[in-house]
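The excerpt is restricted to a subset of chains, each kept in its original location.
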Amino acid sequence: MRKISMLGTGLIGTFYTMTLLGMRNKDQIMIVSASGEESAKSFSAKWNIPRWTTSNEEAINDPETDLVVIGLPNHLHKEAVLMAVAAKKPVLCTKPLGLNAEEALEMLHAVEKAGIFAGYLEDLVYTPKTIKALASVKAGSLGKILWTRSRESHPGPHSDWFWNKELSGGGAIVDMGCHCIEIGRSFIGKDIRPLEVVCWADTQVHPIDAEDNAVGLVRYENGAIGQFEVSWTFRGGMDLRDEVSGTEGTIWLNHWLRTGYEMFTSVGQDGYVSEKAESDTGWLFPVGDEVHALGYAHMFEDMLNSLDNQTEPSETFYDGYIVNAIMDACYRSVESKKWEQVELDDWRGGEKDESIVEYTEYDENHYFIKEEKMPDGKKKMILKDKKTGQITQIFID
Amino acid sequence: MRKISMLGTGLIGTFYTMTLLGMRNKDQIMIVSASGEESAKSFSAKWNIPRWTTSNEEAINDPETDLVVIGLPNHLHKEAVLMAVAAKKPVLCTKPLGLNAEEALEMLHAVEKAGIFAGYLEDLVYTPKTIKALASVKAGSLGKILWTRSRESHPGPHSDWFWNKELSGGGAIVDMGCHCIEIGRSFIGKDIRPLEVVCWADTQVHPIDAEDNAVGLVRYENGAIGQFEVSWTFRGGMDLRDEVSGTEGTIWLNHWLRTGYEMFTSVGQDGYVSEKAESDTGWLFPVGDEVHALGYAHMFEDMLNSLDNQTEPSETFYDGYIVNAIMDACYRSVESKKWEQVELDDWRGGEKDESIVEYTEYDENHYFIKEEKMPDGKKKMILKDKKTGQITQIFID
């Protein structure tokens, strides 16, 4: 059982709190901090949290707590982590870890040097669907992974600070690309080095400095590609989808807008439909248990069990650092309009990865390219002569 | 925190145990019983349960436990409940409550007389989607409920006793109709009396006495219809779907085969795909978190919190009794080939429910039937003259 200092009372703090206090869970939040007194007070009242404060430092140093959970705006992560280190308390930090790789590396080294348990709260790697899909992929059901595509798009974030580049460190890439990048990396393999990045980003609609739309490709050393698509201008709710393509199979995950819950209503229901829904009449697509579908339940289960058992959680500050480094390369690519190297001063994965390409032999003299069933029922085989390189087709009844 | 006697180690006992011990839950199973020694032993080892027994009585009377959870074959429910009553322990019983309404009523009256907390483990009313949909419907988003359709179909149950009418009390109706009936009743309103039933059932494929397919219609006093469709011969996995039609809206829930997780694999993955999946290559439709998607997590949360707080859970033995009474009428209808009354010796709902039919006025002289947008952009209104009964249409630009 854990006694927690919760920093932040925004949407992310609310989801964390709902999860930690939900179901038959045994953990408790003892103190909560918010920048505004009113927010801190009403949040503590709503969730039966004994104490509140407007000082993150006070919350972190609360004598009764043994775990710090950071749900603050991006520009406050580093300071809060360093205070948790000073207090020698385990710390869990929301995504992205830092405003950039430099900050993230400083946080990583700080917790490591102090020997403090630290978890990176990347919830979308923990959705029930993603967990099962990752297990499938690890079991080989898709063969070698060639290409992943992860999308997060919605009509824009909830809080004002998100829209301010100084406070957030960027726009849609920093807000959501961090999720997509880590999802792709998880499927492709955390041991495979992300080599280079090409990225388009633009402010297509909103009167802001940060990008409201971006698409990026992360190329890994083995040739696999992790594609991400993020948008703050999507219309229709929140689109959370992942796709994984391997040599032997395909996985498509839809976490939000099409999960088997469809509803038409001409009158609406009072209030909230689901996160970032855009209307409350007509065809709606609610999500049964949002906290669960977004991965919060399994994420905190992993974090707290790992803390209890002194093991490493699936998502660590090191993962957060890699993601920041990839995002830094993305921003450079947007400026330079070309592929940019991912700069990793601290790489702990495999040294040199083999290419995923592997030819299949058809017979002694030919490589196999493809077979297909034709409308007339015959099987067509496409082959390549190993010596001449010539490509031919043969038909088999 | 609860200390539990778990009766049964089959699929249902496994799902219950996974749920009770899953996530960060604070409850414990102290003893488990199974009919076979081997099953009891290996189950206790697998789930770290301190004690095992082949005697349900011993498990129930374990001195350390304060809650009995029944996951036994249908013909053993009554005996186990009566033993829990004798032991004065709270009891949760799986579905269906009894082999028939007579048994269910005896169980209901026994727990009530003894003042014992009793919950009916009807998990499918507790799926996250169903919980949210029920809240929506109660908030009026669908207007008056006219028609519900609930389907559970798969290629047949897991355990041999299910296929034996004496032990199960029946076939697909008893196995799965109980779910569908209670789902329909929950949406239509538990206070509305189920009046009569028409049901078709047949043994279309399997060499058994019990029905392997059935369709039934339950007519409620206000005119609403609760339709159920069950099959032990469905091919393609497990089809779990609910539909709710109201005067103002529609809800479609898909709990299993189409939940936003789609996968193609040419090689398969080692072992289990999802409950009742039929293959492990080709297009597959896994479910992220099965225990959660099937309602077990929210069901036990409600049961245990209700027990802690001395409140009534959403699903009680009374609900189990009503469901048994409706199923009894279904079996009579299959025999008589006509509508049969639902016999309720103990009805605790509303006395006389008004019809759901309510006419809408268009103007002083006309009822409104319908309006529609035509391909040419005009609006057509169909009206009925209140006096003459004549139906006419008018067009509005």
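Going by the order they are written in, the chains are A and B; count residues from 1 in each one.
Here is the rule we use: contacts are C-beta pairs under 8 Å (C-beta built on N, C-alpha and C of every residue); 3 or more make two chains touch, one makes a residue touch a chain.
Every value quoted in this text rests on a predicted model; they were computed, and no experiment measured them.
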Worksheet, complete the sentence: Full complex stoichiometry, one sequence, with 2 displayed, works out to 4
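Basically, only the chains that are shown with their structure count from here on.
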Worksheet item: Hey, how far is the Cα centre of subunit A from the one of subunit B, in Å?
Response: 36
Worksheet item: Inside the complex, what are the residues of subunit A that reach subunit B?
Response: 23-27, 127-133, 136, 139-143, 248-255, 258-270, 286-289, 292, 297-298, 300-301, 304-305
